[in-house]
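Here the structure comes first, spelled out in structure tokens, and everything after it is commentary.
All protein chains but one are shown in place.
In this document, chain identifiers A and B correspond to the written order of the chains, with residue numbering beginning at 1 in each.
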Amino acid sequence: MAAMVCADFNATDSSSTNFAACLIAEESAADLADVAAGLDIFYLLFAGSLVFLMQAGFAMLCAGSVRQKNVKNIMLKNLLDACGGALGFWSIGFAFAYGSSNSETKSFIGGSNFFLSDIGTTIDLAEDLNPGAAYIGFFFQFAFAATAATIVAGTVAERCKMSAYLCYSIFLTGFVYPVVVHSIWAGNGFLSAFNQNPPLGVGVIDFAGSGVVHMTGGATALVAAKILGPRIGRFYDADGIPLPEPKSFPAHSVSLQILGTFILWFGWYGFNPGSTLAIASPTAGAVAGLCAVTTTIAAATGCVTAMFFSTIIEQRKTGEATYDLTMAMNGALSGLVAITAGCSVVAPWAALVIGFVGGLVYYGFSSLLVKLRIDDAVDAVPVHFANGAWGVIAVGLFAEPGRMAAAYTDAAAEHSGWFYEWGQGSADASLLACQVFCVLWVIGWVGATMIPFFFVLNMLGLFRVDPLEEEVGLDISHHKGSAYDLSAPDKDQVEELLARQATAHGKVEAPSAGEDA
Amino acid sequence: MAAMVCADFNATDSSSTNFAACLIAEESAADLADVAAGLDIFYLLFAGSLVFLMQAGFAMLCAGSVRQKNVKNIMLKNLLDACGGALGFWSIGFAFAYGSSNSETKSFIGGSNFFLSDIGTTIDLAEDLNPGAAYIGFFFQFAFAATAATIVAGTVAERCKMSAYLCYSIFLTGFVYPVVVHSIWAGNGFLSAFNQNPPLGVGVIDFAGSGVVHMTGGATALVAAKILGPRIGRFYDADGIPLPEPKSFPAHSVSLQILGTFILWFGWYGFNPGSTLAIASPTAGAVAGLCAVTTTIAAATGCVTAMFFSTIIEQRKTGEATYDLTMAMNGALSGLVAITAGCSVVAPWAALVIGFVGGLVYYGFSSLLVKLRIDDAVDAVPVHFANGAWGVIAVGLFAEPGRMAAAYTDAAAEHSGWFYEWGQGSADASLLACQVFCVLWVIGWVGATMIPFFFVLNMLGLFRVDPLEEEVGLDISHHKGSAYDLSAPDKDQVEELLARQATAHGKVEAPSAGEDA
Partner (left out) sequence: MAAMVCADFNATDSSSTNFAACLIAEESAADLADVAAGLDIFYLLFAGSLVFLMQAGFAMLCAGSVRQKNVKNIMLKNLLDACGGALGFWSIGFAFAYGSSNSETKSFIGGSNFFLSDIGTTIDLAEDLNPGAAYIGFFFQFAFAATAATIVAGTVAERCKMSAYLCYSIFLTGFVYPVVVHSIWAGNGFLSAFNQNPPLGVGVIDFAGSGVVHMTGGATALVAAKILGPRIGRFYDADGIPLPEPKSFPAHSVSLQILGTFILWFGWYGFNPGSTLAIASPTAGAVAGLCAVTTTIAAATGCVTAMFFSTIIEQRKTGEATYDLTMAMNGALSGLVAITAGCSVVAPWAALVIGFVGGLVYYGFSSLLVKLRIDDAVDAVPVHFANGAWGVIAVGLFAEPGRMAAAYTDAAAEHSGWFYEWGQGSADASLLACQVFCVLWVIGWVGATMIPFFFVLNMLGLFRVDPLEEEVGLDISHHKGSAYDLSAPDKDQVEELLARQATAHGKVEAPSAGEDA
């Protein structure tokens, strides 16, 4: 915004008319700051709302993917995620993530603004003080936290206790996830690219959270799935002997899966472009526009790649060309997860490469999990963990100097993606090193906190439901019955009505017989 | 916006350069006004679209809640709501609500701008004349009117005639609801906080419509349910003798219910923050940001409260811990309804309290209706009526002076919530009195208009469907058959195809036999 100098101006030149002209300009600039502030708040309201709607996307995708007997259970978990995320992140998570992040010394965790208590009610834009900006910033970040939590729900579906779910989702959104956020996104995080003195001169570039959100959620899901064990009958028979071929449980509703996929893709237009956190500046606009394009291209490429790759593999085996919707959906989501870290710093063609590799990473990691007999009910680990990691590393390869300068700083742009450095004959792998370290850090931190957590939970018998309850399904055992009742009306009555309508006389016309109409 | 004084300026100082500088500043300010006007129109387009999408949320929630035999019927009603709301509110409702609302004398009802005929095509921002602002204002308000109408649909589902539904939804959106809007939101409404001389110096604070929208819809639903009577078999047996225990009809699809809940929650981010009606000012931005946060916290708290309260009660009775999705969903919606009035004037911690009480109010009022044998097919009355009333009253308790000043006026802030007045040692209950009066006024007005209306409709036999039609379900009797046809393909043909695929020779390859491929 225009620097305000009328006071100085007045001091040197007391001509009243010049001073008046200056004041008009000053007032105009102040008005502009008002408009810009409102615009940025609106932008985050829009983006945060779209990210919030991703909860519906996850709920539909997960519900569609499980068997009919566990639909209510998984959807309740998704709903409680959003609620727990809101309360946990409001009370402590946001404070741990961003509290006192303006301090210059690096810190492991934030420590102020619990319950948003630091946000006042005074508006003073001259002091850059608008509580609305602080509130909407929290809203946007809450939606991300809820996303991280909900990623886990699908993986452990059909066998995880409700109480265990509540425990870990609070632990995740209240502590584990905020620490990751603080390290990578807060101004004084130890890996943060927003740090005044970032590691290796650049820090970790994870624009919208391939690592921060998706890997954190996905790594938690992986740990949970390993400790929880597979669903009954998935890899082992009743005697615990491995089945010759793992049994696939059919999705109960592909319609819900596809609906969820589209809603998630839609929500990603808040997730990625919204991560500029502002729009009232030319660079923010340039970055947001790029993000929309790279997000689209990576999603499309991931979808096509995963599906056709699977078609080709299957056709070689069976001779029949089948088109697998699960591959298409999870391929699209894989492309979306993979582009999330680099959406603002890579060229559209690189988004194509990232999505393409993302589709293959999904296919490969999904097959690997089956081989390892780790049971992921919705394949969230290949989508969010594996492609989260790929997305973070891809930034270290494809980040373009010019785009890094726009999305981050000119200083950061001096350490760009390895392919660019290589192209310039440089040996600078600083960014790539930061990105690889980011992957290791997220794995290490989540492992260090979540492995003991789930281990203890499991030891105490609080993690997994009773086998009979699992067989019967959680809807009947814990939620008062099935999610669906499609029973048709009594046939005799239907026939009676149809006969009546056919004669068209039996039907008592409303005005002439008010009592029974 | 900067006051424009170049003409005066020129008069006193004809130095051409000063005048030129002033003109540049003036032009810049005019350009800023243009941008701000566009921004505000965009804001209401965004918010109104989200509120419109709530129609989909209600449709899914209601459809999921009813039995399979009435799905088409309830969804058609939801669709026609949106259409009837558009046509009724465009033709007369908007005129009654806001027509000539700039007049200084208080009025009971507006009386101009029927069919939006007052909106011209001339754009003159210097005169604050932008037809786009007027149009988008209507659009936003239409979406609210449609919401009020659609609340009723769920309560009277499974037994209300289509013709009755059309009659009352036009009556509601065209007359009953606009009068409430006029009284509380129009500049010359007799209870309006926007009045130059509001009652008790403050007027009713119902920011986004806990009272105006939700109570009005919910009260109509209550009256309708009472007069219409319960569904066959819900509280009475075939001989009209009360059942020892009321019979619960199972929801036909919990998936649709949860989808609807998420969509509604999402839509509320247009409903509440959007009610600032503008965003291009620092106070509007501050208020909108706060609204997003309070809305989130109240929804989360309401959900958790209602569900766990019901779990505890149930566990005491049966010894089994069950988690009830209906409680969770309606709890979230109750929190949302309850915070709607005060979202802009209460602190986040108060949103927690409002949501908590909202969850309990829902549980209690829902149980009360069952005791009174009033049959609400989707529990819309506890959610919208009871929590609408609670939300309005809560403002009288929790409204904070500083936030009232931002969202309303400094004058209004002199009469803040009773807990704050009490804390300051004041006995000023002006705001609380206004809020209580608002509740009574809505109940009184809706009762005075809707009770006779439904009574006559019922007397004429136009309200309730024929009992046989009710038993068979409205889909077969009025909408050409069931909403679902999940019949599988012929088994013999499936086996033939599978056999053919297995041999992989029987299948005629496309290129060599074009006719049948």
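As a convention for this text, a contact is a pair of C-beta atoms (placed from the backbone, for glycine too) under 8 Å apart; a residue touches a chain by one contact, two chains touch by 3 or more.
The structure displayed is predicted, hence computed values, not measured ones.
Enquirer: Among the options A:A82, A:L191, A:I279 or A:V494, which residue touches the chain absent from this view?
Expert: A:I279
Enquirer: Which listed residue, B:Q55, B:T216, B:T295 or B:S366, touches the chain dropped from view?
Expert: Only one of B:Q55, B:T216, B:T295 or B:S366 touches the chain omitted from view, namely B:Q55.
Enquirer: Where the complex has a chain not shown, which of A:D118, A:D237, A:D410 or A:E471 is the residue touching it?
Expert: A:E471
Enquirer: For review purposes, identify every residue of subunit B that touches the missing chain, sorted by number.
Expert: The missing chain touches subunit B at positions 17-18, 20-21, 24-25, 27-28, 31-32, 34-35, 37-42, 45-46, 48-49, 52-53, 55-56, 59-60, 63, 71-72, 75-76, 78-80, 82-87, 90, 115-116, 121-123, 125, 130-136, 138-139, 142, 162, 253, 256, 259, 319-320, 478-481, 483-490, 493-494, 496-497, 500-501, 507-508, 510-517.
Enquirer: Name every residue on subunit A in touch with the hidden partner chain.
Expert: These residues of subunit A touch the chain that is not shown: 1-3, 5, 9, 12-13, 15, 18, 21-22, 25-26, 28-29, 32, 35-36, 39, 42-43, 46, 50, 67-69, 161, 250-255, 258-259, 261-263, 265-266, 269-270, 273, 278-290, 292-293, 296-297, 299-301, 303-304, 307, 321-325, 328-329, 332, 348-349, 352, 400, 402-403, 406, 458-469, 471-473, 476-477, 482, 484, 486, 501, 504.
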